[in-house]
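The complex appears here minus one protein chain, its other protein chains still in place.
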Amino acid sequence: MKKSLPLPLTGIIPPLVTPLLNNDTLDTEGFERLIEHVISGGVHGVFILGTTGEFAGLGYKTRNELIRLTCKLVSGRVPVLVGITDSAFTESLNMAKTAADNGADAVVLAPPYYYASGQPELLEYLHRIMIQMPLPLFIYNMPVHTKVFFEPETVKISSEIPGIIGLKDSSANLAYLNQVRYLLRDRQNFSFMVGPEEILAEFVIMGGHGGVNGGANMFPRLYVDLYYAALNRDFKKIMVLQQKVIQISTTIYRVGHYGSSYLKGLKCALSVMGICNDFMTEPFRKFKEPERVRIKQFLEEEIHYQEWL
Amino acid sequence: MKKSLPLPLTGIIPPLVTPLLNNDTLDTEGFERLIEHVISGGVHGVFILGTTGEFAGLGYKTRNELIRLTCKLVSGRVPVLVGITDSAFTESLNMAKTAADNGADAVVLAPPYYYASGQPELLEYLHRIMIQMPLPLFIYNMPVHTKVFFEPETVKISSEIPGIIGLKDSSANLAYLNQVRYLLRDRQNFSFMVGPEEILAEFVIMGGHGGVNGGANMFPRLYVDLYYAALNRDFKKIMVLQQKVIQISTTIYRVGHYGSSYLKGLKCALSVMGICNDFMTEPFRKFKEPERVRIKQFLEEEIHYQEWL
Amino acid sequence: MKKSLPLPLTGIIPPLVTPLLNNDTLDTEGFERLIEHVISGGVHGVFILGTTGEFAGLGYKTRNELIRLTCKLVSGRVPVLVGITDSAFTESLNMAKTAADNGADAVVLAPPYYYASGQPELLEYLHRIMIQMPLPLFIYNMPVHTKVFFEPETVKISSEIPGIIGLKDSSANLAYLNQVRYLLRDRQNFSFMVGPEEILAEFVIMGGHGGVNGGANMFPRLYVDLYYAALNRDFKKIMVLQQKVIQISTTIYRVGHYGSSYLKGLKCALSVMGICNDFMTEPFRKFKEPERVRIKQFLEEEIHYQEWL
Partner (left out) sequence: MKKSLPLPLTGIIPPLVTPLLNNDTLDTEGFERLIEHVISGGVHGVFILGTTGEFAGLGYKTRNELIRLTCKLVSGRVPVLVGITDSAFTESLNMAKTAADNGADAVVLAPPYYYASGQPELLEYLHRIMIQMPLPLFIYNMPVHTKVFFEPETVKISSEIPGIIGLKDSSANLAYLNQVRYLLRDRQNFSFMVGPEEILAEFVIMGGHGGVNGGANMFPRLYVDLYYAALNRDFKKIMVLQQKVIQISTTIYRVGHYGSSYLKGLKCALSVMGICNDFMTEPFRKFKEPERVRIKQFLEEEIHYQEWL
């Protein structure tokens, strides 16, 4: 029988990129390598179909395939979280069902992202979707993409809805996150996970539960080590490791223009490192040669990436 | 054999609401009444699966059903335009194929709306999607929801991509629209349609081709008459009719709070008028009794809606 | 004795640029030429210290000098409107007093623009400042710069405050403006003026009172003629003149990058035309030679500016 998810969930849970051969075909070999890469790097779970996983650009056939494939490849070694964010209620539930049927452990949901909703509308939506939700759920604050902010009071009330087990925040606003954690200080089992890897250390030092950090696709061990160093408040280690994290963030993620720079850089680096294909979903395209050369230089000459694998 | 779409497309093309019995079931009887209502009101086409049609909240099964049903019910009497906006390239193309297979006349596409794209990214995306597009396409500028603005230069370059036949703009920024029309002054067949009904008159008076106006769900004849009055520059009529349009806009659409006020008001009014059910897609809910009473009062006591049917 | 301002105020009231020799010194000769240029072009008033006049970048000594100089140079030939927008209440009132003391006719006020205010806060602010206001006042909707939108209901309530005589809107959202005008349809004397020159024609055709259009610094006669053509609904003329206005808007105002492109282009063109110096207030700098060459080319080869003077 399936073990139940430990609550609160803790540690490093990489938001896996989705390796693709083309718009509708998974790079299954690359994905298998990626899964083994992060699990052998010590991660505490994997999260598919998040922003880093380009969920929004994938067709549903591919999303469902990815859910099945992930559950099969991970095979219970670590918890599997599945992003079910969608502008359509029914499609979110469909994906949740696929996730449950294939043995995933939890789902992650940002607000519907075409029509922006008011906070009361958002709360009622959560109440209604949870009635049919077959798995425990993380709410996902991602205001840049959804145009909707989960206000502290909304998170507080949400936390009382049965089945909602945590918050993943990608606002990078640690003041906000501290306020939310204060308001929920009595809910011992509620998980707080942080998206932006640049603040993982601070967040965990002060009691946050872990990180859903894109860079852990490339260097799972680095983020896991930083997580434990932060947990143990081993500042000597924290300082070295966080520097590395920020070095990555200010090089690999800053080669391109526009908001897609992070996604393109991450996927390109994974390709340079031989892990998986860097084909991207629309409306984006993978880096061309000049950008790829810069990514390679950053990896080799500044990050010295071989030492961090 | 199917008649080809007249270019530029002109007139009033209501963005039809999607009548629903519940989240996954079309109110087919209501929809049939709605279709007959707008066609008998003289509209020049219908547009389904737009913002007003709550496309983003509908599951794909329902979207495909709606496409088939619309084509069947309209049965060639007026052109059918189908919204295929989606965050996933493949799903946009799937819907376009369904539209083509069922005899729709054109499709309408806003930018992918989760990850915001830069203008060059947006242009390349359009180039790529048009290669496989089975129907002529309108680009759809809807910055409030998509976070991406089709800049004038981007529209200009887009207009040269084979298959792109027009622009539907819902920015309400007529200065922008005038700039775009100036830049494309040599493309005689390119259609310019305006979303916000409050500026339909001005737009058509100065040479715009028509309106995709939500209010035409309720009062198709009003908008059609205003269109012709504007085309003929019959100011006596324009003044009376535009007053009515703005009266609707400042009453029916302003009962609720949040951005959903327009959608809720429109659908509620259609229900009060006996045309179709006002069930709404998530994350929204139809108006409760107090708001419904106000909508009814507006319709009866201020708009005197019976006179405008 | 001073004639009172005709209400509603109508026509073209250019928002004058502020010609400068350096950051704290007016180019008084250039300013005199500019004043004579626009008055001889038939404008119905002048507006100083608006956004186009770079009010926010000018020291108060210079602002006060400009008020005095304008009133002296204009010498009652047309009404003088003075921008008194400021983040500090006291400084707004000080400028209003200078304006009144020197014989200006009205003042123009956008919301305080550092701290954004809620609509009730904005309304109370207006009530309080009007108590001490020595001149009639236009409220000025400029959301891009102030972060605050004068919502339709706020304008409606404001219009009842004694001394508030009109609205200048620079949102370019004609749907909004039409809604506001509908809500205030009973206030015959309330003036509606539009900032963006690209929609001047539509606005006046439908009953708007006039334009506060930056391009009228360069070509006052063009905007005045377009105003009258629109007033008379002479569409043959309107079409020719509006094309010219949009041509200016898509050339002169689009040479630079960033939001400052309009200001820099306008001031550069005035310099090329020999009217005044194009020194700009901080944080901006006038165009360098390559941009200036493009402005010159646009003026000569596309706009054929000599024919429009």
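The letters A, B and C name the chains in turn, as written, and every chain counts its residues from 1.
As a convention for this text, a residue touches a chain if its C-beta (ideal position, glycine included) is under 8 Å from a C-beta of that chain, and two chains touch if they have at least 3 such contacts.
Everything quoted here is computed from the prediction, not taken from an experiment.
Within the whole complex, touches from the chain that is not shown fall on A, C. Of the listed positions A:Gly53, A:Gly166, A:Pro196 or A:Gly265, the one in contact with the omitted chain in the full complex is A:Pro196. Only one of the listed residues, C:Leu9, C:Ala56, C:Ala104 or C:Ile252, touches the absent chain: C:Ala56. Of the options C:Tyr125, C:Phe149, C:Phe235 or C:Trp308, the residue whose C-beta touches the omitted chain is C:Tyr125. The missing chain lies against subunit A, touching residues 152, 172-176, 178-179, 182-183, 185, 196, 198-199, 201-203, 205-207, 233, 235, 238-239, 242-243, 246-247, 249-250.
Annotation for subunit C: contacts to the undisplayed chain at residues 23-24, 51, 54-62, 87-91, 94, 111-118, 121-122, 124-125, 128-129, 145-147, 257-260, 263, 281-285.
In this text, only the chains that are shown with their structure count from here on.
Contact topology of the protein chains: linear, an open path with no closing contact.
Note on subunit B versus subunit C: their Cα superposition corresponds to a rotation of 180 degrees, in steps of 5. Subunit C has its Cα centroid 35 Å from the Cα centroid of subunit B. Distance from the subunit A centre to the subunit C centre is 49 Å, each centre being the mean of its Cα atoms.
In subunit C, no position touches at least two other chains.
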